[in-house]
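See below for the structure under consideration.
With one protein chain held back, the other chains of the complex are shown just where they sit.
Letters are used for the chains, namely A, B and C, taken in the order the chains are written, and counting of residues starts over at 1 for each.
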Amino acid sequence: MRDVAVVAFTQAPSVRRDLDRNEVEILIPVIHELKQKTGLKNEDVDFVCSGSSDYLAGQAFAFVSGLDAVGAWPPVCESHVEMDGAWALYEAWVKIQMGYAQVALVYGFGKPSMGDLPITMALQLDPYVLTPLWPDAISLAALQARICLEKGVCTERDMAERAVRDRKNAKDNPFAQVKGDFTVDGILKDPFVVSPLRKHDCAPISDGASAVILAAGDRAKELCKRPAWIRGFEHICEPLDLGVRDLTRSRSTEIAADRAGVGKKKIDVAELSAPFTHQEILIERALGLDDGTRINPSGGALAANPLMAVGLSRIGEAASRIWDGSANRAVAHATSGPCLQQNLVCVLEGD
Amino acid sequence: MAELTAVIGIGQTKHAAKRIDVSMAGLIREAAERALADAECTWADIDAVVIGKAPDMFEGVMMPELFLNDAVGGAYKPMLRVHTAGSVGGSTGIVAASLVQAGIHDRVLCVAFEKQSESNATWALSISMPFSVATVVGAGGYFAPLIRGYIRRSGCPEEIGIQVAVKDRLNALKNPYAHLQLADITPQMVRDSPMLWDPIRYLETCPSSDGACAMVMAKESIAKRASKPVAWIHATEMRSEPTMFSGRDQVMPRATLDNAKSLYEKAGITNPRKEIDCAEIYVPFSWYEPMWMEGMLISDTNQGWKMTESGATALDGDFPVNMSGGVLSSNPIGASGLLRFAEAALQVRGMAGEHQVDGAKKALGHAYGGGSQYFSTWIVGSEKP
Amino acid sequence: MSQIEKALTAPHVIEYTYKRSLGPVLSQFFTALRERRVVGVRRKDGTVLCPPKEYDPDTGESLGDMVPLKDTGVVTSWAWVAKPRPQQPLQKPFAYALIRLDGADTPLLHAVDAGSESRMKTSMRVRARWADTTTGAIRDIACFEPVD
Partner (left out) sequence: MSDKKPEEKEGPVQVLQTPVRLEYVFSAGQSASRLLGAMAKGKLLGQRCPVDGRVYFPSRGSCPQHGVPLDGAPVELADKGTVATYSIVRIPIEKVPLELPYVTVQVVLDGADTVLMHLLKCDVDKVHMGMRVQAKWKPREEWTSSVENILYFEPIDEPDAPYDSFKEHI
């Protein structure tokens, strides 16, 4: 495998509803800043890949306008996945592995606030037997949470602890949306949104965007003092149907973590993209994390959840901890689909 | 650096306006099972799945690959979903090939599909957005002014659009999977068909189809052991540019020219007209055959129509184009690009049946999309590069 | 960047009735629902999937051996929806639940009308309440209701 590293990362502040800017206007400063930070011009970038969703935008081919933000001229080698930007980064990593590119620009963007997100997400289900019942995303997560609670996988207190931790960590992250000091006992008094989930168990709805530069070998060293080298990268998808999956664990994350070699050495920092507190617990366990790992120093998805960019941002945040020397080995996680159907794991190392 | 990679299995559905005999899963399984059988392998042999299709609103399912992944044996495997507008089928093939070329996987299945009959593509493409003015309906409305620009520049006679429309439909009669089977097609019939978006007539446009295409790609050590001929991937390339900017050449965008140059360079081709035996090109409106002959640097600028006129692009010509009947005969949008790539591979494997070009050793597969702004192409050969 | 000004906004609706062809297995499932019956499909290992699929989700193998099931079953998990949205099956507080029908090995998702959250319990028994008019759709089952 070639040495490939994450060398730069920018993001837009996550906000509940950015009514005044369209998606491209949110994206332009993010990409502009990334180019300024690295000094890269379009001709220095060999491959561009993005992640976005037409249904979030309410428009077919919504990703096409993303090219306007790139300034795709002269024409660029470019691809797009209808997935979180973390998978776009995976595709870019593949292109570098095969020798097609040395430097890649990856971005993800989404404005889920435009629609009624929990209902929009019902369109992501089996269109014959599930979508016609319009189960919203929170209800599906609640079904999973109840199984976890009743089988003793976790307690409501464990879940609330994740929310308290992530919101506290987010205080240091100017891009996060939900932050502050809370107590477990305090938030456990809140009413249910969809029982057994309370507000703090659910990630916020966020508009946002993020972008990353990937580079190979010596190019990475030129662009970054301490590149965050990708030492393991895998993603796995389960069947969608909740009835045929073990909802008390994340098998796909376990497989991906095993193949990415997460457990080979100590993990200093983990950035997780779980949109519900019980799912964060399942991901921590699937990755085999323990007290020796700082989890979600940025606040994770529970503090800011710009869909289509949130997973890519986890990779950017994990890489940032390598760059600033506070971690030597980090793992980033992204997810898609109901109840952690599809998961991606990326292991980053400082040397 | 890249691992040598080959197409070892190809499958496609019977394409039709409405495949009401199958579900979405059934449609993609029909193509994928045929590709597996051709590759002489099982679901369990596949390491990863790549799924491509055009906008989710065509089927009304957000990220439908999530519910379809296990229908093509993708449970507990890596799965990617590609979407690059009309070129998506081609891009899907390229992403699948990359996974093998990068040395990450041994065997990858890619599937691209569209089930247009679930809705109405014209509706999905013409959802009017607030603050924009609706001027035209359908893709033809977008491309007609560009075709007019090409005619103005090149002096291409009106007959050329008609000639391509007839040629591709006659080729489709040799392809049992093709949607349109117009046995009685004649130039007069095309000429008499309704003018939709002047200069585009009804019979110069592609149909709207349900269909899927699948391919299995494998690394060299597996491909070498295959009992059937394989198609070696010599080069893949893609280019994109913005939809609109000041001074953009919309008729002959730089992205297509850059893409062609780079593709041939990678494939070691210096004279594409001579070295490529046949090409399967994305031609949704008949005029795009001469346009992309120029855009792919197979013909000189403004001379592409002369290839059509002289019969060079006919099945028995010296540079056959769209042997399968092309997009003009079958158009499951998301799969259309992959079908082009698959036909190129079938040709060099010598497995194209009645529409086989004798002795085809090197073939071009091509797809484009958006406002003539996304291009994806590959060169495949019967011999290793 | 210049100052962000207030932008114009407008409502935007995407509305369409999709026509979904079903293929052999889903066709039998929905035809049965129209007749107020439920069927599942048998996997190679003998277990029964409901809702049925034309393939095994784990292995990709084709399935087609349909099995009649009862319209009663057991709740394996549930989520209490206090404020239903207009699209959802019931317009009063209800539960989404995973329900393993008698004769099946995997649960299906549907709504349970229990009146109040306190009546909901994992492992409770429920029975389908059929819609007045059936058309061959998942909502031919209006919802499930507790069996005492």
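In this section, a contact is a pair of C-beta atoms (placed from the backbone, for glycine too) under 8 Å apart; a residue touches a chain by one contact, two chains touch by 3 or more.
Keep in mind the model is a prediction, meaning the values are calculated, not measured.
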item	value
Chains still shown that are in contact with the chain withheld from the display	A, B, C
Residue of A:A8, A:C49, A:A69 or A:A163 touching the missing chain in the full complex	A:A69
Contact partner of the left-out chain, one of C:S27, C:S62 or C:T122	C:S27
Sole residue of C:I4, C:A82 or C:V147 that reaches the chain not shown, by the stated touch rule	C:I4
Residues belonging to chain A that touch the chain removed from view	18-22, 24-25, 28-29, 31-32, 35, 42, 55, 58, 65, 67-73, 114-116, 119-120, 123, 127-128, 131-132
Positions on chain B contacted by the hidden chain, ascending	20, 60, 126, 128-138, 140-141, 144-146, 148-149, 152-153, 194-200, 242-251
Chain C residues touching the omitted chain (full complex)	1-2, 4-22, 26-28, 30-31, 34-36, 87, 129-137
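Going forward, only the chains that are shown with their structure count from here on.
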item	value
Chain of greatest Cα-centre distance to chain A	B
Whole-Å gap between the CA centroids of chain B and chain C	38
CA centroid of chain A to CA centroid of chain B, Å	33
Multi-chain contact sites of chain C, meaning residues that touch two or more partners	12, 14, 18, 20, 22, 26, 53, 57-58
For chain A, residues that touch 2 or more chains besides their own	126-128, 239, 241
Chain C - residues contacting chain B, complex	8, 10-12, 14, 16, 18-26, 53-55, 57-62
Residues on chain C engaged by chain A in the complex (per definition of touch)	1, 4-7, 9, 12, 14, 18, 20, 22, 26, 29-30, 49, 51, 53, 57-58, 76-82, 85, 87-89, 96-98, 100, 106-111, 117, 122, 137-139
Chain B partner contacts - residues on chain A that touch it in the complex	1, 48, 53-55, 59-61, 63-65, 67-68, 71-83, 87, 90-91, 94-95, 97-100, 120-121, 123-128, 131, 234-241, 251-252, 255, 336-337, 341-342
